[in-house]
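Take this structure, written in structure tokens, and hold onto it; I'll ask about it next.
Shown here is a partial selection of chains from the complex, left in place.
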Amino acid sequence: MIYNREDVTQRIVATKVAKGLKWKDVAAEIGMSKEWTTAACLGQMSFNKAQAETVGRIFELPDEAVAWLQIPPYKGSLPSGIPTDPLIYRWYEVVSVFGTTIKELIHEEFGDGIMSAIDFSFDVQREEDPKGDRVNVVLSGKFLPYKNF
Amino acid sequence: MIYNREDVTQRIVATKVAKGLKWKDVAAEIGMSKEWTTAACLGQMSFNKAQAETVGRIFELPDEAVAWLQIPPYKGSLPSGIPTDPLIYRWYEVVSVFGTTIKELIHEEFGDGIMSAIDFSFDVQREEDPKGDRVNVVLSGKFLPYKNF
Amino acid sequence: MIYNREDVTQRIVATKVAKGLKWKDVAAEIGMSKEWTTAACLGQMSFNKAQAETVGRIFELPDEAVAWLQIPPYKGSLPSGIPTDPLIYRWYEVVSVFGTTIKELIHEEFGDGIMSAIDFSFDVQREEDPKGDRVNVVLSGKFLPYKNF
Amino acid sequence: MIYNREDVTQRIVATKVAKGLKWKDVAAEIGMSKEWTTAACLGQMSFNKAQAETVGRIFELPDEAVAWLQIPPYKGSLPSGIPTDPLIYRWYEVVSVFGTTIKELIHEEFGDGIMSAIDFSFDVQREEDPKGDRVNVVLSGKFLPYKNF
């Protein structure tokens, strides 16, 4: 029996490594972006039934695992509050160093409220550059003003 | 005597509130982006001499403070490792929930390495949307491959 | 000069104690609920100009403080991640003990997504009860589904 | 042999996913609210004998597991002090941002004391709203004054 979503995630990742699959190809089969698909396969989003069955077929999962893929998971992908992996830490550092700046500029433009992390999407792209290619990431989140009551 | 950069930052912020200034106007006077300018005023970047003098004039700072503005500061703008402010927390949540996804996709495209947080820039913009305007942020960082040795 | 919002909050609270004011009376003068008004006075919400001036008058604040009241504050009202105060701890305990239950039930009713803490209001009331009066709190937050992309 | 309550909880959750059960249907069979039933199934409450046997039948548990369901569990449902899951974090954020406000208003109404988290119940409901349905949660806790001695 499969007792939690992490077991399913581990099988997906292990099969991906063993079979040499690519996330963008999985995404194409699911019909969603590579960003959403990867997040969902890593246990941060829930699939609908058709998507879950496609994932189950690609990664040769048992029926129980396909059921788990449709359950909203307990989210949070990192093993520690401050990530140790250098790639992910750089993103943490952006929040640490530029967090108050982003706060100031969103408030200056929109007033008090937040940028949603739920009505949210992001897109990771390569930008070619003769001085060294760059990673460009566009984050898009709905502005949510605080409700006055 | 001014003993540290935080004192200068506090004066800048207090004067900004008292005089009702806007970061984008400060940026225009400095001749840099609003993002870089705000970060530098908040003690996360260092100014060159001319910029520091302009900032000193705008915020009516003493000479000592202008000297401090040209010193690379001890960076990190948040009072706790996991930020309590909801706007900044949402960014932390993006790293927590989507961090492993971003890692997978950058590695899939570029191989092992990181997205620099130093050779890095970002841009905060309003995207009008009939369902509610969105905050769009573009992050651009040079890809840095691990050196083999 | 007032260097931050906490200074303003401290003055408001000290004046409230010294003059024996009540939050519900302050709320009535502002024209907002007692919940929103108290949160805003404690540095968790931002006032508009008219409200800030009223607050300034009630608590005899200088002009600079009135300016600070209109700035979105760095939010988070507790001195430690796990609160020590017994009344507030009980709320933390509700999240700790019943958090997964609330998650299950919201997902069962609405699917994957969250209950907003921004498009959010709450109301604290006394419920009379012969076995001992009860505190009833209604929390109302918009359901926000995860965006698929 | 079953060595702890978490093992029982894991089996209940795994069976629920595999069989596609709903908490509200389980609650109807037990004859308790969906909130209490879910909390109890997730290892935060203890069942009486009849309830435990019903749960055992629904989730096909062995006798030992039914015995464990009647033992007061070590409570606390979250894997970390500050929850990473966005839905549960929003509740933590409500405590962090509005905790001091709730404290002030309960004290203003009732004097020194707390809102009980033991003589406590809660109810999760959908409120239909043309601007987007809302999650309404009513929390009801007995006011407990501090004993003077």
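Which chain is which? They are A, B, C and D, in the order written, and residues in each are numbered from 1.
Keep in mind that, in the parts below, a residue touches a chain if its C-beta (ideal position, glycine included) is under 8 Å from a C-beta of that chain, and two chains touch if they have at least 3 such contacts.
Worth saying up front: this structure is predicted, and the values here are computed from it rather than measured.
Assembly remark, whole complex in this entry with 4 chains visible in place, copy number of the identical chain is 10.
Here is the rule we use: only the chains that are shown with their structure count from here on.
Among the pairs B-D and A-B, the greater number of C-beta contacts is found at A-B.
Centre to centre, using the average C-alpha position, chain A and chain B are separated by 24 Å. Separating the CA-averaged centres of chain B and chain D is a span of 41 Å. Within chain A, contacts with two or more other chains are made by residues 35, 71-72, 74-76, 78, 81, 100, 103, 107, 113-114, 116-120, 144.
Within the complex, the chain A residues that touch chain C are 32-33, 35-36, 45-46, 71-72, 74, 100, 103, 107, 111-114, 116, 118-121, 144-149. Across the complex, chain B is touched by residues 1-4, 64, 67-68, 71-72, 74-76, 78, 81, 117-118 of chain C. Residue ranges on chain B touching chain C, taken from their complex, read 10-11, 13-14, 17-18, 20, 79-80, 82-87.
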